[in-house]
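Note that this complex is displayed minus one protein chain, with the remaining chains in position.
Chain naming follows the written order as A and B, and within any one chain the residues start at number 1.
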Amino acid sequence: MPAYVRNLWYMAAWEHEVPDGGMLSRKLLDQAWLVHRLESGAYAMLEDRCPHRFVPLSMGRKQGDVVHCRYHGLGFGPDGACVHTPFPASPPGHVKAATMPVVARYRALWFWPGDPALADPSLIPDFAFLDSYRPMTRGHLVMQGNYELVTDNLMDLTHAEFLHVETFGVNGSLFESGAQTVQQEADGAIWNKWTMTDARAPAWAKPVLGEGARVDQKLHMRWHAPASMALLVEIGKAGTAYGVHLLPPMLNPHIITPETQGSSHYFYDHEPTEQARDMAMQVFVEEDEPMIEAAQAALGETDFWDARPAILKTDAAAIRCRRALMQLRRREAGEAEAP
Amino acid sequence: MPAYVRNLWYMAAWEHEVPDGGMLSRKLLDQAWLVHRLESGAYAMLEDRCPHRFVPLSMGRKQGDVVHCRYHGLGFGPDGACVHTPFPASPPGHVKAATMPVVARYRALWFWPGDPALADPSLIPDFAFLDSYRPMTRGHLVMQGNYELVTDNLMDLTHAEFLHVETFGVNGSLFESGAQTVQQEADGAIWNKWTMTDARAPAWAKPVLGEGARVDQKLHMRWHAPASMALLVEIGKAGTAYGVHLLPPMLNPHIITPETQGSSHYFYDHEPTEQARDMAMQVFVEEDEPMIEAAQAALGETDFWDARPAILKTDAAAIRCRRALMQLRRREAGEAEAP
Partner (left out) sequence: MPAYVRNLWYMAAWEHEVPDGGMLSRKLLDQAWLVHRLESGAYAMLEDRCPHRFVPLSMGRKQGDVVHCRYHGLGFGPDGACVHTPFPASPPGHVKAATMPVVARYRALWFWPGDPALADPSLIPDFAFLDSYRPMTRGHLVMQGNYELVTDNLMDLTHAEFLHVETFGVNGSLFESGAQTVQQEADGAIWNKWTMTDARAPAWAKPVLGEGARVDQKLHMRWHAPASMALLVEIGKAGTAYGVHLLPPMLNPHIITPETQGSSHYFYDHEPTEQARDMAMQVFVEEDEPMIEAAQAALGETDFWDARPAILKTDAAAIRCRRALMQLRRREAGEAEAP
């Protein structure tokens, strides 16, 4: 079975990560790729390895839309064709760098590692909220864990009550009054919705709501294959059907792309304050990452299912995502085998 | 063939290594385990990996006899059963952490990685001398070598004359007048006995015995599978049948437990002085360890026998230990294959 679903949009980077006039090199799905911005404003994505002697093209230089290898001077256009050699003769037509379709949308760059003919941008999951005028800081980190272990983490937020007690926990109300609903949508989205009704209010809400007040809360995570997630958080005064919010409703991306089988790119955002940045780092780097890395280290090369994980009710959504990916991989394996 | 004999007692730790109210995590036979002391004073040993999402349970916290996972809050009792979840519902009966029998004896903790029904504590090799009133410092280190390479080192002490010249050597008398006897006992113990009779006295004995005096010496190493060794050292005035000792007879543990196929736990003791500690570190860490690690590095993944080692007469005991282990592994492989 192939390691990755190929006919899918994956996030490669935030647009702002591509340096002006330069190249971004990033390992994606076990291979090194480079992204650069063309003079038209569009983007090109080339395998970051010269087809001649295999050195990273990103060690070279960019001239207009052409990337020149630092080793022997071959130049490659946006479609991967060799368009320049240092000799007066015309460039060798047979030399071509691998490319992938890449599309800028929602302030992010999305690539399609499968059949380019199928790369329909309308299949990119809806992250329109990222286009919002709200000033947000958009970040990227790498976690040393398989992307499905990161998905497990995000699609089962009950861990917040243990790992994120001081940052993101909901004061135990999830266990007291939480109801879990798992939903699947026509476009393949899977939702894990925790809803707390008439729940104990968090301590910080007392000055606003008064002693003994109760709240309604939503903690709704949406997943699209392979691991592009969005989290909706709402907290309102109980019984007002979210008519009286304690905080503005929040929508945040948690978009995961495999770097390798054992490591993942994590794309996130937070309010543009130092405090918000510190809290994001605490949640992602100090709290989640050690768990995910420990699980990865414990599994090593062992397949997740071969390790016979105990399945809990709260895993329902995470397991459904794993099954959906498995089906996609199986389908592609079948198609690949078909004549 | 399995990598380890499973129906045997292995030493996990010194009792004092388990922190009060806490957990000791240690890799043993390629797997991470945790040991903790129960309220009864007995010990429990659980796989240090939550059966739900594989993170180390030792990252969590201990409450009474229950170990709580830091990731999703499951709690596990001494028998590995999940006895707590954060939800009001009763804990999932099917979720169980792996356990091993563990017994405290001779100030050490012994575990049995095989069939628990066979875990008879009377099979723990006799290290009663460790219960002595003598104050000793008991230590632990990890050597980057397979446990059988460490056994080779200990069951052939002729190396002391080269490696430990200034610490543990016997002044060349082993080569001059040493007689080697290899004995096997009914309980599986293998002894390698070097006995020096009427031998040149060590330099430090001259003030006591006078110029030209001669001594009798014993250097007797006892082995039990898998690699639990004890060393008896005696040195007395020649011809007195050890009636006149130059030093009190010494019994010391050299107990080895595989951490992985390429690394070993080494449990030792020494007199509780700084000088004795320094000498132990010199012998173990500066003199033996580089040799054992170099041999391991040279072998790499190659099996010891496939590397066609030259066999010397002085290897007789070490080779007998290797053969005894091989037979035990073969027997377990046969039992495992039987219907």
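Convention: a contact is a pair of C-beta atoms (placed from the backbone, for glycine too) under 8 Å apart; a residue touches a chain by one contact, two chains touch by 3 or more.
Remember, predicted model here, so these are calculated numbers, not experimental data.
S.K.: With the full complex in mind, choose from A:H16, A:R70, A:R134 or A:R330 the residue touching the hidden chain.
M.R.: Touching the chain that is not displayed is residue A:R70.
S.K.: Would you mind spotting which of B:A98, B:A294 or B:A333 touches the chain that isn't drawn?
M.R.: B:A294
S.K.: Kindly note down the residues of chain A that lie in touch with the hidden chain.
M.R.: 32, 49, 51-56, 59, 69-73, 82, 85-88, 92, 94-96
S.K.: On chain B, what residues meet the omitted chain?
M.R.: 149, 152, 156, 158-159, 161-163, 175-176, 290-291, 294-295, 298-299, 307-310, 312, 314
By our rule, only the chains that are shown with their structure count from here on.
S.K.: Taking each chain's centre as the mean of its CA atoms, how far is chain A from chain B in angstrom?
M.R.: 47
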